[in-house]
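Missing here is one protein chain; the remaining ones are kept as they sit in the complex.
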């Protein structure tokens, strides 16, 4: 075995709750929605189970990252720009030079998240936050479907 | 709060349905399987919950991307080739020069997807499609496990 397992807790799945979160972005960068997700879990009466988030777009992404030093987000944007530069001679350029790089970043980061829920709370680590990463230059309205599967309080 | 939450809908989880989808690929590129996933949900009697797809291979990946302009897929393949070039001096080369780059692309994209299901349908955005991305040079038969957790019609 590679590690040590703690005791197993079991509950009966009682509910699947679904809602939509709309976020207005201000161009490239990260918007944290950890508190919005926590509010959804509270309003849904979530106790124990799993939380899922799904972004309905292909030029932005969902990311779990450090929420302590804002410089981290600056560097993450830089890293994504290096991975998919605007001037790399993309074939698809009808929607502007920032569109194809945005698709590449969205593919690599992904558009969905899963986080366990324990005792009504997201079981994120001390420094983890949930982020919407906008990859287009212009501001956009983005739609995220939030779900909880599990037991009720 | 970062955004606005809509009203919460709740259902009781009644079923976990599982099947396998086999797809024959024709070498590097994207194969859309959105309609296959929709057919599975229909046959499973899915109403509301979550859809999952899992690829049982390490040299291909699953991606949600734009299904409007086919040029986007050409550029995504190019971006992946830049990320993991065939001539980068890989240690692992016993299975051919395209094998190790395929593993890197598979790691970065990932091999599983999650999409919410609302009113029996995948809650994808207007321009989103579900894709199997083949990273090997030769054609391959690929196996994807599809699952639905949720309520029944």
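Going in written order, the chains are labelled A and B, and every chain counts its residues from 1.
What we mean here is this: a residue touches a chain if its C-beta (ideal position, glycine included) is under 8 Å from a C-beta of that chain, and two chains touch if they have at least 3 such contacts.
What you are looking at is a predicted structure, and each value in this text was computed from that prediction instead of being measured.
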| item | value |
| --- | --- |
| Hidden partner chain, touching residue among B:1, B:16 or B:138 | B:16 |
| Chain A residues that touch the omitted chain in the full complex | 1-13, 48-50, 63-66, 69, 71-72, 74-76, 78-79, 82-83, 108-110, 113-116, 118, 123-128, 149-151 |
| Residues belonging to chain B that touch the chain removed from view | 13-24, 31-33, 35-36, 39-40, 43-44, 52, 54-58, 83-84, 88, 90-92, 94, 100, 103-104, 106-108, 110-112, 114, 132, 143-147, 149 |
